[in-house]
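Of the protein chains in this complex, all but one are displayed in their positions.
Per-chain numbering from 1; labels A and B assigned in written order.
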Amino acid sequence: MSGVDVTGVAKSYGATRVLTDITQSFESGTFTSLLGPSGSGKTTLLRIVAGFVAPDEGSVRIAGADVTGVPVYARNIGMVFQSYALFPHMSVAANVGFGLGRRGIRGKAARAQVEEALEMVRLPGFGARHPKQLSGGQQQRVALARAIVIRPDVLLLDEPLSALDRRLRQEMQVELLRIQRESGLTTIFVTHDQEEALTLSDKVAILDRGRIVQMGRPAEVYERPRTKFAAEFLGDANFLTGIVRAGRVEIAGAAIATEDRLPPDGATVTLAVRPEKIAIRPADAAGSGALENSLPATVASVIYTGTALTYMLRSGDLSLKVFAQNSDGSPLAEGSAVVLSWAARHSVSVEG
Amino acid sequence: MPPEVGAAGLPATRRRMPPWLATAALLLPSYAWLTLAVLLPLTAMFVFSFLHATPLGNKPVVWTLEQYRAFHDQPYLLGVAWTSLAIGLWTTGICAVVGFAAALALVRATAGRTRETLLILVLLPFWTNGLVRVFSWTMVIREGGFLDVFVRWFWPSAPSLGFLYTTPAIVLGLVHGYLPYMVLTCYIALLSIDDAVIEAAQSLGARWWTVLFKILVPLAAPGLVTGAILIFVPVIGAFMEPRILGGRVGVTMGTVIEDQFTQAFNWPLGSALAFTMLAVVLAVFATFSGVLRRSAAT
Partner (left out) sequence: MTSLARIFLGLVLVFLYLPIVVMAAMGFNASPLYALPFDFSTHWYEELAGNGRLIEAGWNSIWLAVLTAVIATALGTLAALALWRRTFRGRAILRILLLPPIAIPWLITGTAMLVFFFWTGIGRGLHAMLIGHVALAIPYVVLVVGTGLQTLRADLEEAAMSLGSTPIHAFFRVTLPLLMPSIVGAALFAFAVSLDQFVISYFLSVPGMTTLPVEIYSAIRKGFTPEINAISTILLVASMIVILGFARFARPGGIGERS
């Protein structure tokens, strides 16, 4: 069964097109991240699913029912806001019980469900406190409890972790994942943090200027980015542009191999290569013949970060970046000649 | 709440009021009231200013522009206008200097609760009855008033320093009335200046007067201008302060206009003079609207 279906959704504010023809299924019980830079339309898409924004075109179905014309309050959604939006004049229990009250669940039954939800977010017995008395992380948990206690058809999270500091954020990521797995809720999570999206999601959807450019499992999207934007926004990438010649791509005098299907000879293509997939060795060292591609280069600069090294290199007109483990503690010197090599399956053909 | 419920026990979607109707319903009472009590009266007054005489009884209505020639026909009005302008400029100027200095002292020499308390103390008199405050000055500056008593305490044969019923007395009362405005607007403007900017200037070798005139005054200019407008506009329309503190000297545009409505019963002339004053007010607003908008934005 399908959790949320968005079909042909478009939205403009005046002359600005925010979303263009979005068609996407969010499967029941999955955790999907909408990942994109600010202005990519990810929040607008979330607010269209929630019902705060009406799409200009297209339809939204939640749990099989068409809700396009249904106002927010009749949609049975659970939403966690960036600022948590806890009601400051109500106790934690009243906050969590708010949605139950709207569904006619009051008294003993409501109290039991509220306590159960608070236990789920590991805040048992916090019901009598006021939001002001809670830390940022605790407020976050209450907001989550408030959203899940009503057993919504879809849980919508609008950058809920962005206000927390780094350590708390990592802790909450683990909690969020556990709660989502335990509750089995279809979850849509908006974020601009690529690491967060990779860690949490079953599926990642990358948005660029109002379109979903790629959606898939995190590893799939990371290893096989479909566009330059996807490759760059999720992780780091070297882009090698060259001309197809006999099943290979000619770049800086070398013929680069790829396992992707290539257009006919003479066409221009761009290959993306992740910096950590490239092996680097001095030009005079013995070669590792196992890797299909090799490219001579010169070290332009080295950035030393302790556990890892980042090499900035030049090969002809090309600038490249390579991540290497700091395994022997002596980085290659600037200006030294090196050979870069990587496997054919790590040259990923991407669209401009 | 109605018993009809939709899916999952939620309220069903019902036909709602169109949004524009709800907006209109919210706005109508206030704006109808403002129209009745302010906008229509101003319009009516504008119409009156083109009449020859107050329309009483069966007198025929005669349209004329003569009221707007008053400054030409009654040259003494020019003198009155000049007095009003001078009072306005003196009041605004003194308020600017004293108010800016007070705001600066508040921002740079006090902090925390003390600052908050001092600010409230400065602003509090502003929200008390202006008439009563003006009246209270008469007790201080009249001949044999508190000022004289105080001075003669040290120097028993001192001549009277009382200056009630003079133009400086009017200015004093007006400064007292409107100073808090200037303190507040300058305070807000000065508060937003980053300490680091001042430290940067000092690190570049600026002395205090350079910091004051090259950094603080220019950055607080929107506050000074806002304060000046908020003071100048009501001051040129003042009539109660000149009456009480100026006595026979206190003839200003404000008192002349008031006379037309309460004594001379020449409403058309009063209306024309009021609209001339309004034109001056609007000109002041228009000239400085850019500065006002900028200070409102921050």
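Keep in mind that, in the parts below, a residue touches a chain if its C-beta (ideal position, glycine included) is under 8 Å from a C-beta of that chain, and two chains touch if they have at least 3 such contacts.
Just so it is clear, the model here is predicted, and its values are computed rather than measured.
*Asks:* Give the residue, chosen from A:V72, A:A112 or A:A267, that touches the chain omitted from the document.
*Replies:* Only one of A:V72, A:A112 or A:A267 touches the chain omitted from view, namely A:V72.
*Asks:* Given the contact definition stated above, which residue among B:T92, B:T185 or B:S271 touches the chain not shown here?
*Replies:* B:S271
*Asks:* Would you indicate which residue among A:A50, A:A63 or A:V322 is in contact with the undisplayed chain?
*Replies:* From the options A:A50, A:A63 or A:V322, the contact with the absent chain belongs to A:A50.
*Asks:* Of the residues B:F146, B:F163 or B:F288, I need the one that contacts the missing chain.
*Replies:* Per the contact definition at the top, the residue touching the missing chain is B:F146.
*Asks:* Touching residues of subunit B against the unshown chain: what are they?
*Replies:* Residues in contact with the chain left out: 1, 10-11, 19-20, 22-23, 25-27, 29-31, 33-34, 36-42, 44-45, 48, 98, 101-102, 104-106, 108-110, 118, 120-122, 124-125, 127-133, 135-140, 144-146, 149, 176, 179-180, 183, 208, 233-234, 236-240, 243-244, 254, 257-258, 261-262, 267, 270-271, 274, 277-278, 281, 285.
*Asks:* List the subunit A residues touching the unshown chain?
*Replies:* With respect to the unshown chain, the touching residues of subunit A are 50, 52, 71-74, 76-79, 81-83, 85-89, 98-99, 102-103, 132, 146-147, 150, 156.
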